[in-house]
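Each remark here refers to the structure printed beneath this line.
Complex shown without one protein chain; remaining protein chains in place.
Note that the chains take the letters A and B in the order they are written out, and that residue 1 is the start of every chain.
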Amino acid sequence: MAQPLDADGLALPTAAPAADLAAEDRGLTAARRWWRRFARNRGAVFGLAVFLAVVAMAAFAPVLSPYDPIAQGVGPPSQGPTWAHWAGTDSFGRDMLSRIIYGARIALVVGIVSVLLSMVIGVVLGLVAGYYGGWIDAVIMRVMDGLFAFPIIILAIAMMAVMGFGVKNVIIAVAVGFIAPFARVTRADVLAVKEEPYIEAARLGGVSSLAIIARHVLPNVTAPIIVQAALRVSGAIITESGLSFLGLGPPPPTPVWGSMIAEGRNFIVMAPHISTIPGVALMVTIVGLNLLGDGLRDTLDPRLRR
Amino acid sequence: MADPVLAVRDLVVEFVSDDGVARAVDEVSFTVGRGEIVGLVGESGAGKTLTSEAILGLIRCPPGRVSGEVRFRGQNLLGADERALALIRGKDIAMIFQNPGASLNPVMRIGRQLTEAMAIHLAEARHRLRRRAVDVLTKVGIPSAAARVRDYPHQFSGGMAQRVMIGMGISCVPSLLIADEPTTALDVTIQAQVLALIRQLAREMGMAVLLVSHDLGIVSQMCHRVIVMYAGRIVEQAPVATLFHAPAHPYTRALIACLPGRDGEGRLGAIPGMMPGLKAMPTGCRFHPRCDKAEPRCATEEPKLRQVGADQIAACHLAKSDG
Partner (left out) sequence: MFRFFLSRIAQTVAVLFTVSVIIFALMRMIPGDPILMMLGDDFSQDAYRRLQVKLGFDRSIVVQYLIWLGDILRGDLGDSYLNQEPVRRLVWDAFVPTSVLVVASLIVGVVIALPSGIVAAMKKNSVWDWGSMGFAIFVYSMPGFWKGIILIWIGSVYLGWFPAVGYVAPWQDFWGGLWRLVLPAITLGTFFSGLVARIVRSSLLEVLDQDYIKAARARGVRQQALVYRHALANALIPVVTVIGLQFGALLGGAVLTETVFGIPGMGRLTVAAILNRDYAVVQGAILLGVFAVVIVNLLVDLTYAFLNPRIRVA
């Protein structure tokens, strides 16, 4: 990747974040420039494409799926892919393709909603802890440390012991698990931004703390938060499918990739497609999201470029 | 004159990128004589560091591309393979860098880093090398060397660390020491000590020194001869006295004028403008946009280095022998 150099081989200082402004880039707005950088990373573009495809699948599920996903016996049970059923049928004679398409809904909803929830709560906590400091910071961070010590699945299981199973509780459980990382990232950036002179100036000017946080601190910490969010969505989806696989997710006959894989376990010899195909769908989604998250991180935070 | 220790001829350092080829060092030629202390001076970005790094083959190629000739003991270092270069580095030609704290491996004890270099080049027993390491540290003025040899880099102050680097540099008795901004990162008081050390060692060991610096003041104290670089090219070369009393190139004159204390009124001079970036080189003389003596010819014709005095060469259309 081209970095402008001066005669001593040192990188010329350029306005962050566009460290390699080609001539054509200079005239464009920040957003277009951002897109150019993002687009150079082929993995990230692929990830974005996958993400959009999954979203489309989820949004247009009723239109796209050939059969009713929970209707049993629309085809012979446990049959591999045929022209009638592109992804085959499961042991109840349900069309796999329709179930996979609808499965995208749960995956996305859980993934996005839980991350949004934890982002809101985590960011607020991080802002408060970072900005006010003192014992508020200490208390919040101790609690976050405690939460952080739980592996997500274990925390989710514990919470579902309390709340019971089902989609809503999966969302809440996963959300709680991700609060800590968001809080930490936010707090770290707030601490860095807090020392900036313009914050001091605003404070001296009599601006209320709330306004300072909202108008000055927050906009400067959004980039890493967005990166965290993108990276966590894939984690949320994996956790949700893991929980569904274990039987703690939405109850049957809801089409969920995790439980579909679990159902197919017993038929792995005779009808491997029942487990394999939802797994492929899940994996492609996760890979796409991970690449997207990586791409976002590389684009928005040049300090971490390799 | 006796054979020079180092003879650089038409050295070119370029960087290849998606946007094209940028030439950072443009046909630089100079020599360093035995026991001579030569200063390589210029602003940041002039190409001095790259020149010094090119000599030892330390520039990553690609994206770099180095051509020309660097003759050391009759061998062109630029054509040599890594193995041959590794034998010369640290033994015949040593180099010290700007930031001594960052130039030492933080997880390795100083003694080990010292003996490592010596073990590579000298065929001596381990324990003797260890003793040599202590001797070297003492020679560069580190107190309690025997104890300090077991310390880690972070336990040394900037000045002490640079002494250690110098020690590592001279441990195998090289013919040439390349010092790239050795005192820039140090306090002023320490600077003088480190420079005095380099001067003393050079004299004792008959070692030549190529001192790269942006500070003319240091160069005036240390060097026998000075080379002035601007925008990748040499613009003037002269013995130190001549350079300071009768500078031929406007840039040299301006640099000297910037030294505090030169101007009678005590005001700090400054050269307007900035060194051009690699992609925006002016036509003709590279310095002409900032030169107060520029003529129309300077914008179109690039001046060649020519003899303007007994020992002096400069690249300026307006330089006369009585400069």
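Couple of notes before you dig in:
What we mean here is this: a contact is a pair of C-beta atoms (placed from the backbone, for glycine too) under 8 Å apart; a residue touches a chain by one contact, two chains touch by 3 or more.
Only a predicted model underlies this, so the values are computations on that prediction, with no experimental measurement involved.
Note that of A:Gly73, A:Gly146 or A:Pro219, the residue touching the chain absent from this view is A:Gly146. Only one residue from A:Met119, A:Ile213, A:Leu282 or A:Leu300 touches the chain missing from this view: A:Leu282. In the full complex, subunit A makes contact with the omitted chain through residues 43, 142-143, 145-147, 149-154, 157-162, 234, 238, 241-242, 245-248, 258, 261, 264-265, 268-269, 272, 275-276, 279, 282-283, 286-287, 290-291, 294, 306.
Although one chain is not shown, part of subunit B still touches it, namely residues 56, 58, 82-83, 86-91, 94-97, 99, 102-108, 113, 116-117, 120-121, 151-152, 154-155, 165, 168.
What we mean here is this: only the chains that are shown with their structure count from here on.
Note: centroid distance subunit A to subunit B, computed from Cα atoms, is 51 Å.
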